[in-house]
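Sharing a structure here in C-alpha cells format.
Then we have chain A:
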Amino acid sequence: MITIKKVFGGVDVPGKKELSKDCPIEFAGIPGEVVLFLSQHTGAPSNPIVKPKDKVLRGQMIAEPQGTVSAALHAPTSGVIKAIEPRFHPVQARMADAIILQPDGEHVSDESVKPLASDLEDLTPEAIRTIARQMGLVGLGGAAFPTAVKLAPPENKPIDTYLLNGAECEPYLTADQRLMTEEAEKVIFGFRAFMKASGASRGIVCIEDNKPDSIEAMKRAIQPYSEIELAVLTSRYPRGGEKQLIQAVLGREVPPPPGLPLDVGVIVSNVGTAYAMAESILEGLPLIERIVTVTGEGVAKPSNFKALIGTPLSFLIDKAGGFNGTPRKVIMGGPMMGAALRDTNVPIVKGTSGILVFNVDQVVEEPILPCIRCGKCVDVCPMRIQPLWIAAYSERGLMEQAENARAMDCCECGACAFACPAKRPLVQWIKLAKAEITAMRRA
Partner candidate 1 sequence: MDDKLLITPAPHISSVKTVRGIMLDVVISLLPATLAGIIIFGIRSLQLVLASVIAAVAAEAIYQKVAKKPVTVNDMSAVVTGLLLALTLPPDAPIWIPIIGSAFAIIVAKQIFGGLGTNFVNPALAGRAFIVAAWPLHMTQDWLNPMTHDAITGATPLAVFNNTGTTSLGVKDLLLGLRAGSLGETCIIALLAGGIYLIARDVIDWRIPVGYLGTLALGTWIFGSPNGFFQGDWLSGILLGGAVLGSIFMATDYVTSPVTPTGRFYMGVGAGIITLLIRVWGGYPEGVTYAILFMNLVTPLIDKYVVPKYYGYMHDIQARKAAAGGGTK
Partner candidate 2 sequence: MKESKSSLGFDFIKGFIQENPTFALAIGMCPTLAVTTSVVNGFWMGIAVLFVLTFANVFVSLLRNFIPDEIRIPIFVILIATPVVIVELVMKAYLPAIYEVLGIFVPLIVVNCIIIARAEAFAYRNPVMNSLMDGLGIGAAFTVNLMIVGGIREFLGTGQIVFGSAAFPSVPFFEPAAVMLTPPGGFITLGILMALFNVTIGAKGKTND
C-alpha cells in the first residue's frame, strides 16, 4: 500500500454520504425528452451530423468532434430528432445549442453497439485512443476534458504513473463509490486500458478511507495485476482534486498554470471515466449514460441512478421520490463546487456527478461580514495562495495585483469560502479575477 505524503490545507466537511451510499445503482429510465448540448466538454463544441426529423438509434453518433480537443456525441436512446435549438446550459449558465431528441421508448441499439474486444492484448494504444475519441469519452469527474487527448501525451513528456481517482471528496456524492463497489472489475479493466494507451507502467487507485466497501472491492479487483497499487487517503476536502491527489500519493507538485499533471509524468482519471472506457471496449457502448447521485435532505429517497445523458433533472428527482418538503436550492454537482440552478427543467450533462436538493434548513443564509483577516482561508487553501487578498483586490477591481497574488493558481475548490467565519464569497471574487485576467492576457 502507498504511504500518503503531506498535503497542505483542506477542510473537514460533513460527509453526508450515508444518505445514498448504500443505494444500489438503478437505471433511471427513459425520459420524455432528451436534451444534448453540443458543448458538454472542454474544447470546441461538437458538430451535429443529424437533422430534425431524423430517426436515430441508441448509441448512434449524432455529432462529431470538431478539432483535436473536442468530443463526439451519441444518441442515448432511440427516437426522433425534434430540433437543434438553444437551451439553457446549467453549467455554463447561458443559452447554448442543443440537439433535442424525442425518445420512442423502444430503446433500440444501433448496430455499431457490439463488443470491440474482450482482451486488452488485442488492442494497440492507438486503437484505445481511437475508441475513446469515437465513443465521445470525456473525464467524468467534472471538468469533462476529452479523454482521447489526455491519453496522448506529447512525446517529450513520458508518463510513468497513472492515478485512478476514486477519492470522491465532495460531500453527499456517492456515484463513484457505488460504481467501485458494484463494478470494480470493469473499472479496473478501463483503468488498464488507460495505462496501456498512455504508456504508464504504474497505476495507483486512490480512495478516501470513508468508503471501506469500495476499498474492499477494488482491492480484490487489482489482485491479479502487480502493476496496480491501492492508496487509501484520509477523508478531507479537497483530497480528490487532481493536483492534491498527485501531491498526496506521489509527493510531486504540478507546475503552476498552465502546468499540467503530465509535466510531472502523471495522468489522473476518474473511476467513472474508466468504467465508460470499459463499456466502450467490452460492449461497444459510447458515453451515453453515467452514474448520477440524486441526494440531499430535500429529496424523498436519495438514490444512485444510471441516467441517460440529457435526462432532465426533474425526471431524476421524480424517480428519487420527488421533493421532501419545499426545495430551497437545487445544485448540479457537489455542494462545494456545484452550480445552483434556477429551475429543474434542465438536463444533466456528461460531467454531472450529482444532483443535490436542499431545503431551507440546509441553506446557509448568513450575512456577509467584513473580512477580519483571521487567516482561515490561508490555512485551508490547498494551493497555498492567500484567498483573502486576491478577493480583496478583485472586489476593488485591482486585477493586476490579483494576478501577482497568484489568482490564476486557484483551483476553485471552495475550501476558503467554506472556512470563512465572515461568510465571504471568496471563490466568487477569485473567479471574477481569473476571468478578468484571462481577458487581459488575451487583449
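Assume contacts are C-beta pairs under 8 Å (C-beta built on N, C-alpha and C of every residue); 3 or more make two chains touch, one makes a residue touch a chain; residues count from 1.
Inclusion criterion for the candidates: all candidates are chains of the complex that A comes from, given by their letters.
From a predicted model like this one, the values you see are computed outputs, not experimental measurements.
Every candidate listed belongs to the same complex as chain A; state which one touches it: 1 or 2.
So the chain touching chain A in this assembly is 1.
Which positions of chain A touch candidate 1 when the two form their complex?
Within the complex, chain A contacts candidate 1 at residues 8, 11, 13-14, 171, 243, 247, 253-256, 259, 263, 326-331, 333, 335-345, 356, 358, 362-366, 369-376, 378-379, 381-386, 388, 406, 409, 412, 414, 417-423, 425, 427-428, 431.
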